[in-house]
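For reference, the structure discussed in these notes is given below.
The other protein chains are all here in position, but one chain of the complex has been omitted.
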Amino acid sequence: MSVLSIVVWIIAYPLIIFCIGVLLGGYERKFSARVERRIGPSWIQPFYDVIKLMSKKTNVSHGYMHDVAILMLLGGTMLTLYFVPVPGFSYFSQFGDFLVISYLLLIPSLGMALGVGETANPNGSIGISRALQMLAGYEVPFILTFIGVAMKEQTTSMLDIIRVQQAGGFWAWGLIAHPLLGVAALIALQGMLNEKPFEVIVAPHEIATGPMTEMGGKYLGIMFIQHLIAVPLELTLYINLFLGGASNWLEYLVKLFVLWTALISVNMVFGRFRVDSAVKFMWKISLPLAALGVIGIMLNIA
Amino acid sequence: MAKELTQKAAWDRVLAKLKKNSLWMLHYCTGCGAIELPPTMTARYDMERFGIMPMVTPRQADILLITGYLSVKTLKRVILVYEQMQAPKYVVGFGSCTINGGMYWDSYSTIKSLDQYLPVEMYLAGCMPRPEAIIKGFSWLIDRVGKGEANSWRDYYENYEFYRKNQEELFGGPIQSYQDIPADAQKFGILEARQ
């Protein structure tokens, strides 16, 4: 890759992902409206929301950490984004493997947690407490599935994992080759994306949208932007690990939308777990699946 | 200088066109009118197709929807909530009670006209206004936001003495407030923007 194309990609990459995120977000709202027999909002409704929030005339914050946290939230997500390879752009993947990505993903969570903490609102603190407990819930099976895949391929690099899957064709896709791991990770992904039945963090009727309670104006706007980037980012992680990555953008988009449809369909038909039930579900259903898969791989190797 | 101003005006016009597609609503439903909102939001009338969504806390909302009568005690809370909202913000009085007291016209404990205490952007008359009327009203509000004419919220900053005087007369003494409205008007440059 020439320097120029890298620079162009660095600028364009977050923008493209943001646009995809807007479409995914609009698609989710349109989809749920259709399921509920409504017409639903515009396809780019998240974009309008972001513009509205960013152009608010007055904004209030509870202190400097509140301001900085919102930067950590978006900055950390963009940082993670660069290390996730997509078709045509994988320059930064040489500087960090999947372990790096999984840890970078914690920066936005931590940023949000600190900022919400400073708003001194108990609803926010409860939301963060739930978010962190959910983190402990879904991250454990998700990381175990990755450990399994990495052990099988003897590499922790995401690029290598994609390469192996693409070389082997459809039958080498993670979901096909290690179905237990794939399913376990899919359940974990549902929690990671904070979709029902694991949507315990925002819970508007219980804790007044939790972390977002005291967020208004541009603070909420930046949280929305972060969310719109984080959704395709986390879906891409799954695609790269279990759906064979993507060799071109068309394939990538198709996989993205198919996976997203599957997840939001589940989202549509479920209620919400209590937080300890959600964590238990992850540890009792998803984790043993992943563990079985890993044991299978260990037996295969040995 | 003039060119800059027109550029800014043009930018504002574009923004207004985009902003009108997203209005989030905080409903303050102490009165009986809340019963008309579920059909407005759900499949029959589907408010979300206009980008109008219910929100939970005042920080996030654009519209403060006040359904039905307001007693003096609840008005205090409404003012607190209104002041916690981020401008631009629109108060929508829903039902006759907010306009002239409605069937509580002679009650000692309810207020008669909301616009004495808060800048009301739009009233939805009726007892109850049907979902059709609500949709119609919101379409009108969306049009006004799109044209950049929905400016009632500036009134609160500009004529704060008026509202404050009415509030204090009603409550019979100085009111508790976390906001310094005149200072905010200075800080956020709301007064200059009008000229």
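First chain written, first letter: the chains are A and B, and each begins at residue 1.
The working rule: a residue touches a chain if its C-beta (ideal position, glycine included) is under 8 Å from a C-beta of that chain, and two chains touch if they have at least 3 such contacts.
Criterion: contacts and distances are computed from a predicted model.
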item	value
Among "Putative NADH dehydrogenase (Quinone)", "Plastocyanin", "Formate hydrogenlyase subunit 4" or "Sulfate transport system permease protein CysW", UniProt-listed name of the chain not shown	"Putative NADH dehydrogenase (Quinone)"
Full-complex contact with the absent chain, from B:L18, B:C32 or B:V81	B:V81
Residues of chain B (touch criterion as defined above) contacting the omitted chain	57-59, 76-78, 80-81, 84, 176, 178-179, 184, 187-189
Interface with the unshown chain - residue positions in chain A	14, 54-65, 67, 70-79, 82, 92-97, 99-100, 103-104, 106-107, 110, 113-114, 117-123, 125-126, 128-130, 132-133, 135-136, 139-140, 143-144, 147-148, 150-151, 154, 156-157, 208, 213-214, 217-218, 221-222, 225, 274-276, 279-280, 291, 294, 298, 301
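In this text, only the chains that are shown with their structure count from here on.
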item	value
Approximate Å spacing (C-alpha centroids) for the pair chain A, chain B	36
For the chain A and chain B complex, residues of the former touching the latter	29, 33, 36-42, 45, 47-49, 51-52, 55-60, 204, 208-209, 212-217, 220
Interface residues, chain B side, partner chain A - complex	15, 18-19, 21-23, 42-43, 46, 48-51, 55-60, 62, 85-88, 184, 188, 190
